[in-house]
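Just passing along the structure, written as structure tokens.
Removed from the display is one protein chain of the complex; every other protein chain stays in position.
All chains are identified by letter, namely A and B, in their written order; residue positions are counted from 1 within each chain.
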Amino acid sequence: MNAALAKLFAKPWLWSFVGAFVVWLAAILFTGGYGAGGMVTAALALAVFTVIVGVGQMFVITLGPGNVDLSLPANIGLASAVAMKVMNGDDSLIAIGLLAALGCGLAIGIANYLLIWALRIPPIIATLSASFIIQSIDISYGRGLQIKPPPGFADFTNAQVFGVPILAILTILFTAGSAIALQRTIYGRSVLAIGQNIRAARLAGVKVAWTRFVTYALCGTLGGLNGALLAGYFRGANVDIGNEYLLASIAVVVIGGTSVAGGKANVPGIWGAALFLVLLLTMLNTFGVSAGVRLVMTGLIIVLVITAAGGEKAAR
Amino acid sequence: MAGGTSLNIVKLEGVEKHFGAVRALDGVDFSIDQGECVGLVGHNGAGKSTLMNVLAGTLAPGAGRLVINGEEQRDYSPTRAKALGVRCVFQELSLCPNLTVAENARVFHAALTGLNWRKKAGRLILDKLDEIFPGHGVNPGDLIQDLSIGRRQMIEVARAFTATDEPVRLVILDEPTSSLDAHTAGQLLSFVRRVVAEGVSCVLISHLLGEILGNSDRIVVMRDGKAVASGQAKAFDREKLMAAMGGAEERKKKAAAASLAAARRGETPVCVRARPAGQKSEAQVVARQGEIIGLAGLAGHGQTDLLLDIFAAASRKQPGVEVTAPVALVAGDRQSDGVFPQWSILENIGVRSLRNLRDGLLISRRREEKLAEFWRDKIGIRTPDLSNNILSLSGGNQQKALFARALGSDARIILMDDPMRGVDVGTKLEVYDLIREEARAGRTFLWYTTETEELQNCDHVYIFRNGAIVADLARDALSEEKVIESSFEAG
Partner (left out) sequence: MTASALAARAAAPDVRRFKIRRILRALLPAFSLALVIAAIAYLNPRAISYFGFNLMLNLAIPIALATIAQMFVIAGNDLDLSIGSFVGFVGCVAATWLRDQPLIGGLTLVGCVLAYAALGALVYLRNLPSIVVTLGMSFVWQGLAILLLPKPGGRAPDWLLSFMSFKPPLVPFPIVAAILIALVAHIGLMRSSYGAILRGSGGNAAAISRAGWSLFKAKVVLFGLTGFFGVLSGLALIGITTSADANIGNGYTLLSIAGVILGGGEFVGGRVSPIGAVIGALTLAMAASPLLTFMRIPPDWQVAANGAILIIVLAARVLISQRGAER
């Protein structure tokens, strides 16, 4: 019993799935079972967006203390505008538009790393400065942008198979790939090694600079992808479309069992945490709780989770 | 021991301190009288610094009695030590780099408050600096981070002698002159003699035997966590001290090591040439294929820096360093340079060889396991399961895993940064055999060690002092006396 408990405690990300299940149960108990399936569908559909940026943020945070990408919201906003403008409502331009959004995100990621590398400043302030500039570009570029996504793209982002959103299926495949990349590729191992001990990593022959570069570029690209998908799902680009993903991306990473001190990452936990947060909102909504209580609950849960998981050794 | 008439300040009886399997202190008896300067000498890792940390209250002893001013101390802490008048100047400096000189004095003295505390603190530290190091050139308003390491050490020393509401009875100086030039070191030592004459007690730790012999009343020699010799300073000279530090019985082990295949120096191709950054002469370290090259001397005299330069040269050109083959490094400071604490033994071993462990795009678990299992058996890593966390191993076995990481890789040159720190004797002997075997198979080793007896395994030894090579000994010319003589500056 004790050993089983200890094992469970050793995998804090499991709690996020347990938590997601519990809040879902509570919600359907409240509604008397009504809408149980729909709730899961909606939760999966919304969780996708948090998971995509969560994976990018996870790789960044795993690089070690001080590593975090604050430019994600601005990145998502700009990419959503770029995608909509390039697609221009035309089904035949979907692929090009997606590529443009990815390219936009990639460019932002590379710019972030260049700032970190050239100015030798903490990533947090580099991505912050970048986000100010990206935000302005977005405001200027996306001014009065009323372009709807091409119908094919909007349908795709909203499509379901047996109540499971297609995007969710694709994202599950993507996260499975990320989990494998994390544990089974040189890149993934390098990220983990750097996060645990950057000095030891360098001395063990890990390519530190290259790995960090790839990580920021990857996170930027995922932000770009998320922007395009969000614009498709919500039928239009918007400067503020990415705003909630700054805190959400960090929150799912941490609740999902990734260590803020670096070197320990967990991909399935991101799904658990994203579902948990979305379902928590759903549950509180079905209870008829106000937006304020929802936020307070979310915040307190983040603090509780980190306190319970805390006591990690201070970063060197 | 010192005369029974003077007052005893500190008495340590049977003090022990263990770090995991390492016995840093193994039942030490030690005492200091009022107005006495005790010189403390011993090799790296003999336990001097640990003993002083116990005395300063920063480490709690595992066993033994601590008596200060005739009272046995139970809840001993840095605060308590300070109240009793025990001050310590640590080797790693304890100044706040972001504060000024005066502010650092304030940090040290809780009594420095009130509106003009800044002035009082500045006056206090400045007066002491003037007293110890006339012409020091330090202003109370200088930020510590702007000052040279030598000045920082001067401030640290001066601060330990300042007094407000707490008395100064005993000051421990752990290598106080390591960053001072000869002139300021002389100023400090004559000050120490003055305050000792006034009744303050001092413990002086130094690797400069001349300093110890010339300034102490009594000398205590430590080895392997024990105080092995003690007596009036007059009773010692350099040779006696070295004999006490070095230990005679270890010489017997030489014979065992003598069977190594004496590499034919000058026959195999050169694979490393490296000149230390601080070297003014043309001397350089040269390693030929299949050789075991020892880098000796006291800790922190440039050996590690040279290894890091060689390591860096393998991926990017470094001035003064030439390397012809892939390089791997075995870290000695396992926690900060070697071990990945979240990972299993398996992953810790495989990290240097990821490229060769791939099967297509992905790292093959099977190959990773095979590599680890091969080295577990070869090097004898004692664990029930290689997928256990690396920290589940004892220090010695962790070190073996780091050896396995380097030896299991494609590297032809292995750099070893004092890798046997805190490793038990059994492990050491196993690893020595392995190193010789690998060298016979054509691998080249550069081996920095602080343990003189380990040099018996080397074909050629370079001795370092102050960041430069000061002696270059072939295997036949190697002797313990030679190494100690070259490491310790005459003076």
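Just so it is clear, a residue touches a chain if its C-beta (ideal position, glycine included) is under 8 Å from a C-beta of that chain, and two chains touch if they have at least 3 such contacts.
Model, not experiment: these values are computed from the prediction.
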Shown chains touched by the chain that is not drawn here: A, B
Residue in contact with the excluded chain [from B:14, B:97 or B:269]: B:97
Among B:15, B:40 or B:112, the residue in touch with the chain that has been omitted: B:112
Of A:25, A:119 or A:176, the residue in touch with the unshown chain: A:119
Contacts of chain A with the absent chain, listed as residue ranges: 65-66, 68, 70, 115, 118-122, 124-125, 128-133, 135-137, 139-140, 143, 247, 250-251, 254, 260-261, 290-303, 306-307, 310-314
Residues of chain B (touch criterion as defined above) contacting the omitted chain: 58, 78-79, 82, 94-99, 103-104, 106-108, 110, 112-114, 117-118, 133-137, 142-143, 145-148, 150-151, 181, 183-184, 187
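By our rule, only the chains that are shown with their structure count from here on.
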Centre distance in Å when chain A and chain B are each reduced to the mean of their C-alpha atoms: 46
Interface residues, chain B side, partner chain A - complex: 311, 328-329, 331, 336-343, 347, 351-352, 354-355, 358, 361-363, 365, 405, 409
Residues of chain A defined as touching chain B within the complex: 180, 183-186, 189, 192-193, 196-197, 199-201, 203-206, 259, 263-264, 316
